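Would you mind keeping the following structure in view while I ask a few things?
With one protein chain held back, the other chains of the complex are shown just where they sit.
When the chains are written out, they are named A, B, C, D and E in that same order, and each has its own residue count from 1.
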Amino acid sequence: MSAKSPAVRIEPLSPLLIEPAVRAALLEDLGRAGDITTEACVPPDATAHGVIAAREAGRIAGLDFALTAFRLLDPKIKVTVRAPDGADVEPGETIALIDGPARPILSAERVALNFLGHLSGVATATAKLVALVAGTKAHVVCTRKTTPGLRAFEKYAVRCGGGRNHRFGLDDAILIKDNHIVAAGGIKSAIEAARNHAGHTVHLEVEVDTLALLDEALTLGAHSILLDNMTPDQLREAVKRTAGAAILEASGNVTAQTITAIAATGVDLISSGAITHSAKNFDLGLDFKPV
Amino acid sequence: MSAKSPAVRIEPLSPLLIEPAVRAALLEDLGRAGDITTEACVPPDATAHGVIAAREAGRIAGLDFALTAFRLLDPKIKVTVRAPDGADVEPGETIALIDGPARPILSAERVALNFLGHLSGVATATAKLVALVAGTKAHVVCTRKTTPGLRAFEKYAVRCGGGRNHRFGLDDAILIKDNHIVAAGGIKSAIEAARNHAGHTVHLEVEVDTLALLDEALTLGAHSILLDNMTPDQLREAVKRTAGAAILEASGNVTAQTITAIAATGVDLISSGAITHSAKNFDLGLDFKPV
Amino acid sequence: MSAKSPAVRIEPLSPLLIEPAVRAALLEDLGRAGDITTEACVPPDATAHGVIAAREAGRIAGLDFALTAFRLLDPKIKVTVRAPDGADVEPGETIALIDGPARPILSAERVALNFLGHLSGVATATAKLVALVAGTKAHVVCTRKTTPGLRAFEKYAVRCGGGRNHRFGLDDAILIKDNHIVAAGGIKSAIEAARNHAGHTVHLEVEVDTLALLDEALTLGAHSILLDNMTPDQLREAVKRTAGAAILEASGNVTAQTITAIAATGVDLISSGAITHSAKNFDLGLDFKPV
Amino acid sequence: MSAKSPAVRIEPLSPLLIEPAVRAALLEDLGRAGDITTEACVPPDATAHGVIAAREAGRIAGLDFALTAFRLLDPKIKVTVRAPDGADVEPGETIALIDGPARPILSAERVALNFLGHLSGVATATAKLVALVAGTKAHVVCTRKTTPGLRAFEKYAVRCGGGRNHRFGLDDAILIKDNHIVAAGGIKSAIEAARNHAGHTVHLEVEVDTLALLDEALTLGAHSILLDNMTPDQLREAVKRTAGAAILEASGNVTAQTITAIAATGVDLISSGAITHSAKNFDLGLDFKPV
Amino acid sequence: MSAKSPAVRIEPLSPLLIEPAVRAALLEDLGRAGDITTEACVPPDATAHGVIAAREAGRIAGLDFALTAFRLLDPKIKVTVRAPDGADVEPGETIALIDGPARPILSAERVALNFLGHLSGVATATAKLVALVAGTKAHVVCTRKTTPGLRAFEKYAVRCGGGRNHRFGLDDAILIKDNHIVAAGGIKSAIEAARNHAGHTVHLEVEVDTLALLDEALTLGAHSILLDNMTPDQLREAVKRTAGAAILEASGNVTAQTITAIAATGVDLISSGAITHSAKNFDLGLDFKPV
Partner (left out) sequence: MSAKSPAVRIEPLSPLLIEPAVRAALLEDLGRAGDITTEACVPPDATAHGVIAAREAGRIAGLDFALTAFRLLDPKIKVTVRAPDGADVEPGETIALIDGPARPILSAERVALNFLGHLSGVATATAKLVALVAGTKAHVVCTRKTTPGLRAFEKYAVRCGGGRNHRFGLDDAILIKDNHIVAAGGIKSAIEAARNHAGHTVHLEVEVDTLALLDEALTLGAHSILLDNMTPDQLREAVKRTAGAAILEASGNVTAQTITAIAATGVDLISSGAITHSAKNFDLGLDFKPV
């Protein structure tokens, strides 16, 4: 039985980023006294054969986190991946096989599944929206509305879901919003200040909520324009007026019900906070099998 | 306008736990170059008056995280809490007022809202289940299915929602599950091993999925028994057989649709992973008001 | 020559807990410039054969810390354990053999011995008390009076000494003491507040110093009762009144001189701060032998 | 009632060193859930007046650690020091008064006392030896046999006890011991290698166990010579032969019984590992007083 | 005497970034035993009035680091800034006045000056190049050739010098170099792969060393083109061919001797590694004045 292929191209995260997070999560779970249940009940030399299986359909993300959890507790644990990050699975489908000493498998189980369930949840929520815009030019993108401490990981899960990433933080792109415009004394002075201040690699995006402001932003040379809470008709008009002079991002009220119509307007990007901050945990479990 | 009272008694988390998490989240967002948008567009001496308001109904949790985010960027920011942790809010209701220098308010905003939205989401999901068991003796409890790095915070949010906490990690209570029983060679040897191994303050809970195993666990002196995936009829029979000799926890298939019937069986606890790992972000926003 | 067996069942500590502590201790000793004596005097290719031997009789604890110290400085160092954690040794007895490059052995020596001496000291102090209560039902337990930063390790050493662990921190059990009772307005309100507040896995222990308070605590349903500074006669009466309804812990004035009489009263637990905070370092040394 | 004066000149440790250690100790004690006993039983607005008092005679060290523990939990706690670091106290004597909110006082108590008891124990053990060499030129010095993680603090406590510090780590002085001499092929090549390797600020000490080796070390220009396990007669002869050409340190079998005789030989320093690694915890307590 | 104005607009770095670096540097200097010279020689109550003055002409950067060093050792130290970050100073000119307790001023001095000298050195080197391109459209930009651990700070110093920042790391812009082109099988596939992979906020720059490759990069839609080691004639031709379709960056052999001619070609940016990795320390000192 060979492993599945991912549905999208996935570039793995660096272990330098993954390992500290998994180590911290293991310590959070082990506490000061460690896994007292397993130590009490499970003989040191017991071995186990476990199966991580999906309990619903979805897109997998986060296996390297699970692997790292098992490896950090015992390098002798062998993990065989069946459905790698980026792969779609059906309910009941095997994601990975776990073989090795029973104690560290049991002690790492919850941390491994918490990462895998959370990130697969993000990937699955993303993949659902991505599927709904298939055939259009629109990309689904995430936001900075991420779980504290997990931003790089959730953005990775978005990529596993076929989405694209918006900026990773306050420092890697300029995004001028309403409050900035007010404080700067108008969209013109805000954009000009930004252009004067930014290095040449810094992308300049402006949020607008009217077509008049869109026109102004285009004139002032914004690279991207975030169209906030516009109707499909407004979006269609925005696409027409922009005529490729800037990247257009639709935002606000993006759901499975609305996204197809939004994508049909011709915008380049549709952003969603929900795919990161409100994704349901992907349901999966680790069951021991008789050897 | 005076502040609301919380719906449940809330003991605040220690700043020693909160501050490092908020600091890390701010650094995650500021990156290497800081908030380049605000620096470019907003004058250093601009001040702002903002309102954090609910955009849906729910239970608040996490204000100390938001306050810490603002304070760490500028102690001169003044936050006036209207709806404290544990309070219920309606859509549009003011949660807190933010006054002070505009720049650090803008730079801290996303981190503040990410914590507040996430934890209020957990509290709201919990409060919904708690309301559905009102009038019964059942408490809603959380699990170890939490977001990596946020366990103590999500468990705090569960308390804000009126729920109770199960164990915080692998080290502060024994919970013998199926795999442990298999590895120990039976429920009897598992429980006896646990009793011999544990310190006197360690609580001993055993998971069973049949009434026969329940009987055995009761005989062996478990303090609590987790009844996994039982029907209401089975649960009712379990309550009858136990007759107060142990604490009974119902688990599995716990939803808003099922929980009232489960609670009616007379169990002491109903545990839910969804209230922590799948809670939808609570919708709120920070809007600047004209001064 | 085969290794000895431990006198008690020992579950090893997780390397996730041990390694950071040993790494920090090595850095504390190496400072900014490293082991300038060894670098100056010992040729890089020198090898050594060393013996860690006891210089007094006692119980061993902490070998994994010593092993980690050597491994972190050079994985090529080979350590052969003769007397593992939990084993009793006589003066002059070999604890472990160290073979490998001389430089890292010399550089790690002090850190390895500091951990091993300190933890074996705790284990030895514990084992002495444990031996004095042999034949009774009483267990020797430790307290939170531990060396800052070393609590989990000293509690492990107590287990190596045959003792049991009391709670690990303020968060994993309730222990109501005099000051709490005063602040709560009486033992009744204190215990009731605790019962209302605590999760179901939280053990509830109450400290009393009179038999009248014992009676009250029993009525209120405390799981354990700490009998503070009572005479053997009082303890015997407490055991009689309790009749198994709660776990009884004797505390105060516990020494090698008094512990046997205390144990004879029938209490379940005897707690000692001295086994962790005042244990004499176990005397041992690392001597190089001619190869 | 004014504060006492210290018996020796004390330079306070930098808060940069103290605060991280106290913070870590508080987190070790608070765990994930915090002080659940105090939260449950003590009203948020309760205040307390406590007294930290000695329960035996001794020398105080570590008050800044205790103060930091209280301050980190609540800056409103007021601590009034009666017997500062370096002061001698009698049984029952007040060391400090603690006033403020009851909850954080109770939560910080154990950590504050653990530091204060441990460091005062080291200071007291040191002061006992120092008193026994009064009237001689000998200084009592400590070693690198310290508790892992606490070296700078225990060395500070030694100073509070009137002792002096030997080197702080492997990097701030050269100390050539037997094993180094063997590995270097003799005392001559060892000392010459050290002199060639070391920077000009690096002190060079050599351990010898015979008078013949002492002569050789003197010829080779060692700054200090550690006389290991010599009898008083040997030490007296060593002092005579050295005639001030090097600092002489006596080591080995240093106890309250032997130290006066050793000091009488005219050596400059007497080193003891026991004052740091085997000091008994100084007995003290925090009692709440009626306000 | 009022403070000078900076020569360029400076946005201060967040204290969240500065404080940990200064704290680490202070601990690096204080070591385990602290400032033993000052403790020995300077009375605790001594006060001092010091002047930080320039010993050469240059541009100031890093005062917040110096202020933080003094504040962390004693908040009572008062620092009055005369020449803020971004200001030009002459030899002998006062940069800041330091008043307060003498001990912490002396203990923080070296760390304060090390930061201030290093960052002012970077600012001064940058300002020299910036002055040489005055009157052209060219901006001086830095690279990733920075001192490990100090990137954000050195990039800040470049801004103080009037320069602009290139990308801050591997993650905030794409820069395709020779090796990437080889590995990708040509410039076309490299740029296309980058465009397909990157989020919409990611800037795409390509390094070329011939005009033919420039043409290709322009056709493929690179946002910026790095012209490596080209002669002024080649650069002039590149500017002509590009005609504003991309940002042009000249790199290689950029010195005070060559930069004016390079700027005259009409390129947009001139990058220099030397301004960060080879900037001479700016010479300054802290002298105590009689009060």
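Here is the rule we use: a residue touches a chain if its C-beta (ideal position, glycine included) is under 8 Å from a C-beta of that chain, and two chains touch if they have at least 3 such contacts.
Keep in mind that this is a model prediction, so the values were computed, not measured.
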Partner chains on view for the chain not depicted: A, B, C, D, E
Given E:V8, E:A25, E:L132 or E:C160, the one touching the chain that is not displayed: E:A25
Candidate in contact with the missing chain, chosen from E:V202, E:L218 or E:I259: E:V202
Hidden-chain contact residue, picked from the options B:R32, B:R103 or B:H180: B:R32
Absent-chain contact - pick from D:D29, D:E205, D:D228 or D:D283: D:E205
Interface with the unshown chain - residue positions in subunit A: 11, 13-14, 16-17, 151-152, 155, 165, 168-169, 172
Absent-chain interface as seen on subunit B, which is shown: 28, 31-32
Positions on subunit E contacted by the hidden chain, ascending: 21-22, 24-25, 28-43, 46, 48, 102, 106-107, 110-111, 113-115, 117-118, 121, 144-151, 168-172, 174-184, 189-190, 193-194, 196-198, 202, 273-274, 277-278, 280-281, 288
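Criterion: only the chains that are shown with their structure count from here on.
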For subunit B and subunit C, chains touching each: A, D, E
Of A-D and D-E, whichever chain pair has more C-beta contact pairs: D-E
Approximate Å spacing (C-alpha centroids) for the pair subunit B, subunit D: 45
Per-residue multi-chain contacts in subunit C, two or more chains: 11, 28, 31-32, 151, 165, 168-169, 171-172, 197, 202
Pairwise touch network: line, ring, star, complete, or other: complete
